[in-house]
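Here the complex is missing a single protein chain, while all its other protein chains stay put.
The letters A, B and C name the chains in turn, as written, and every chain counts its residues from 1.
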Amino acid sequence: MEYFLQNLINALQWGSFYAVISIGYSMVYGVLMLFNFAHGDIFMVGTYIGFGIATLFLALFMPILPGWVIFIMVIIVTMFLASFVGVMVEVIGYRPLRGAPRASAAITGLMIGIIFETGNLILLGAQRFSFPALIESVSYNVGGVYFTNVKVLIIVVSLVLMAALHTFIQKTKWGMAMRAMSYDFKAVPLMGVSINIIAPLTFAIGAGLASVAGILYGQAYPVLDPYMGILVGWKAFVAAILGGRGSIMGAALAGYLLGFIEIFVAMVFPSTFRDLIAYSIILIILTFRPRGFFGMAHSTQLRL
Amino acid sequence: MTALLEVKNMTHYFGGLRAVNDFNLAINPGQIYGLIGPNGAGKTTVFNLITGVYTPTEGSVTLEGNNIKGVETHRIASMGLGRTFQNLALWRHMNVIDHIRMAHYSQLSYGLLGAFFGTPTMRKQEKEVYDNSYRLLEIFDVNQFATQNIGNLPYGAQRRVEMARAMATKPKILFLDEPTAGMTPDELVRMIEIIKQVHRDFGVAIFMIEHRMKFVMELCESIQTLVFGEVIAEGPPEEIQNNPEVIEAYLGKEDLH
Amino acid sequence: MNFIKNFFRKFSVVPLAGWLLGVFAAVLIEFYLGEDVISYYLYLPKVPVLFGALVMLKEPILIPSVLAYDLLVYVIPILLVARLTAPLTNGLAAFLENMPLWLATLLHLIAFYGVLHLWAGINDYRVLVVKLTMIAVILTVSLNIINGYQGEFSCSHPGFMALGAYASSVLTLKLFANDKVFGAALLPPEYGPYLFPLILIAGGLVAALGSLVVAIPSFRTRGDYLAIISLAFLFIVKSAIENMELVGGPRGLSSQPNFASMPVVFIWMSLCIWVIHNFTTSVMGKALNTVRDNEGAASSMTVNTRKTKMTAFMFGAFWAGVAGGLFAHVLRYVNPSTFGIQKLAEILAMVYFGGLNSIYGSIVGAVSINVLGEALRPLELWKWIIIPLILILVMIYRPHGLISFTEINVEKLLRARNRDNDTGGE
Partner (left out) sequence: MQLVVENLSVSYDKIRALHGISFSVEEGEIVTIIGANGAGKSTTLRAISRMVPADPGSKIEFMGQNVLKYNTDRVVSKFGISHVPEGRMIFGNLTVTENLTLAAFARKDSAAVAADMKWVFDLFTRLEERKNQLAGTLSGGEQQMLAVGRAYVSGRKIMILDEPSMGLAPLLMLDMFDALKEINRQGTTILLVEQNARLALKFAQRGYVLEHGKLILEGEADSLLDNPEVKKAYLGA
């Protein structure tokens, strides 16, 4: 039982990363119908930005401010900077391709990702950085289950972010515009809403979320690597589409599901079976529920 | 004589919404039949139900006495039911002659291995298909476009290619979904000639949806009027033309408060 | 501008055979004079590979020498010989036109291979690059069937490739090699090269069978969800192989017999192109396009869409499996991580760069990305900035790729060019 609870907490933490990143992916996918294959690398860039800001702020404010204040400051500043990266990707990479076949945009995303990875290597070299701990880790033991304050923090911050995003999407007119766009983007300009504002905003939010996921990730697994985003990105892609087009909740749920499957498969089977079983489950789900969990009945054909 | 195409008591629901109610139809070989009605009356739905795009919730559909309800679309098509589409369902990256060639799909027997290795049988059959396709292009007067991409053709020519394509499936009955939509007067006159010619030379029966009364009056032996999924009138053109219910459906009520 | 126009007009009378002859002359010069005379006097350390791109990028001081070398060995001889022998080669082309097309094509192919063999034979590096490029051509053309002709976004090609590579490796290791894991050879090794085609076909069939996992869901779902299904399939294949101790797990399989010589790879590539060309120009093959462009119209025109979709996947996967088998026997080592996301990105890039729905495009895409990748190797990291940028530009200006929607017309390609009625290639 303890063993199970222990893994449940691990799965919640792991799922939180996936969920936050998938939501970002799902935003872009849902609103603009794009495969943003650069998203994993935006996550990577966000993590590095977070790393830079964290190092800087720790050097500046360490003795003056308590750790959690710095933590929040790092999150806010990083989100802000990372969202610029997202906007840039939209404006430079995707906007010229708005009328083009979706597959071309997907290839562009893939290439932007490679440029990010290589650019990172060129700028920072092959040196491996390690993310500074912003919060001092404290372990607790409740009934034989070990967990740390960092784990709890990661889960809580993720949930708070998701709730905040949910509110934004549901309550603000910007959120309404995004939802409307995912339903019928042709009609959106008729409401006096400019697509050239909503699209970058969507990318900005996606990138901001990814960077927070990166900071959280850095607290749990401090080693940074230019290629850290690739696998995470593809998994977010899976989760976003599994969740269903235009469904933020679906993406979050699919992210958690992916985290849970991966952790619990590793609990029962040798850990090398993780991908095999996780993806077999996804394959079966999609074969029998070809629209994901909360997907709208919409044509998702890749037009040539 | 049994009818070529017979539809009995066909009803269809989309979700809870009744789109077509108790639709009946019997078309004899060689007959030209019209289906008119205002926008949104369910005319194209009737087409899609008969051609197998949707399976009717209730009722029966037979072609030459064989049941075609619930049969796959491509099999219904190869049994002798050709069609055109309201908004031109052409293949955007394909040239004109290939459009016609493609419609011979079910008439080929060389199989996949034949296609892979270019066997003599394959070459022979492909040659026949090519020649037949070109002949059809000539009949519909679009042979000068043969190797052009379909998107480069004027609208009227695209419509004629679509007709030629439907004829390449060797239909016994041809479904035309608004064959004159968006045509200029010249093209319109030409289309009437072409439909008459197809009817005469190929001996097919025709079932058409059309908005232009003039066109329908000139071609059809009998007309059905569909309003909100129900047939409100059926009969020869003159009768339909003077039917007060039909006039009302088209022009709207006389009084407007 | 006028100069360029004149230049092209001058050379428009040269038929394909003429160009082949020109290249043959250049290769002969390189073969006999390249190392000892030309390189020596131009202060080049040895015969430059890949037209000197590597040397130039490593030691910029040698740029003039390399350019001079390329000019002397390639540009001038090719242009001169091609132009001067044009009357002769046109006569030859005219003569060949009277033969059956397949014979003329075969003769051209043999000539082309001869030249290629001679050129690559100068060093082992060239041989390897040429072999890998030819395998890339098979991969690209076969993925084009699914992603271009059929219009899906399939991500499982490295998975199909892995199936073929492992299936054929296991077979050759079991049958023809004394291996630690698979035991002594079951058949005399000298039969190997003769049975190798059958083994490759077996590998292809395994891949085709595996593709059913993706093909069957494609009846009901298209586009995005199918992309995910195919991606999941890729991860599953990779992970399954990693967990199979019999085939070495993550360590991979090595010491496959050396069956994939250059002529073998060349023959398979030609065969692949020929079969795919036949298929995609036939009505059966064009059914793929109709399913892509308008599925409703396709089935209304009697096309069996399910059969068509299944054919596209199985046929594409078959060739990916064959390519995988060749790949395994060229490198004589494979491991599961070879067939991951990286490989996927590479193949997708080649397909979309070259052009959708076009064998020409795929050949161009595979060759240029491969050669570019090799040539820019000295730039190390910057290579991975330059190639993606080129691809992004291509996507912006030619969203369907460089040469999309073009069929190979062999007759036009091979014909003589000196007649009045045809003023050169259009």
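The rule is simple: a contact is a pair of C-beta atoms (placed from the backbone, for glycine too) under 8 Å apart; a residue touches a chain by one contact, two chains touch by 3 or more.
These figures come from a predicted structure and were not determined experimentally.
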Neighbouring shown chains of the undisplayed chain, as defined at the top
A, B
Tell me which residue among A:76, A:138, A:191 or A:223 touches the hidden chain in the full complex.
A:191
Pick from B:126, B:162 or B:178: which residue touches the chain that isn't shown?
B:178
Please output the residues of subunit A touching the missing chain, sorted low to high.
173, 176-177, 179-180, 182-184, 186-195, 246, 296
What subunit B residues would touch the chain not displayed?
38-40, 151-152, 154-155, 178, 181-185, 211-214, 216-217, 228, 241, 247, 250-254, 256-257
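Here is the rule we go by: only the chains that are shown with their structure count from here on.
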Indicate the whole-number Å distance between the mean C-alpha point of subunit A and the mean C-alpha point of subunit C.
37
Please compute the C-alpha centroid of subunit B, do the same for subunit C, then give the distance between them in whole Å.
44
Quick check: how many Å separate the C-alpha centres of subunit A and subunit B?
50
Touching at least 2 other chains, the residues of subunit A are 304
Tell me, which residues of subunit C touch at least two other chains?
292-293, 357
Which of the residues in subunit A end up touching subunit C in this complex?
35, 93, 96-97, 100-108, 110-112, 114-115, 117-119, 121-122, 230-231, 234, 237-238, 241-242, 245, 270, 272-276, 278-280, 282-283, 286-287, 290-292, 299-302, 304
Write out the stretch or stretches of subunit C touching subunit A in their complex.
147, 151-153, 213, 216-217, 220-225, 227-229, 231-233, 235-236, 238-240, 242-243, 249-250, 292-293, 341, 345, 348-349, 352, 356-357, 381-382, 384-385, 387-389, 391-392, 395-396, 399-400
In their shared complex, subunit C is touched by residues of subunit B numbered 51-53, 72-74, 77-78, 82-83, 85, 89-94, 98, 101-108, 110, 112, 114-118, 122, 126, 129, 165-166, 168-169
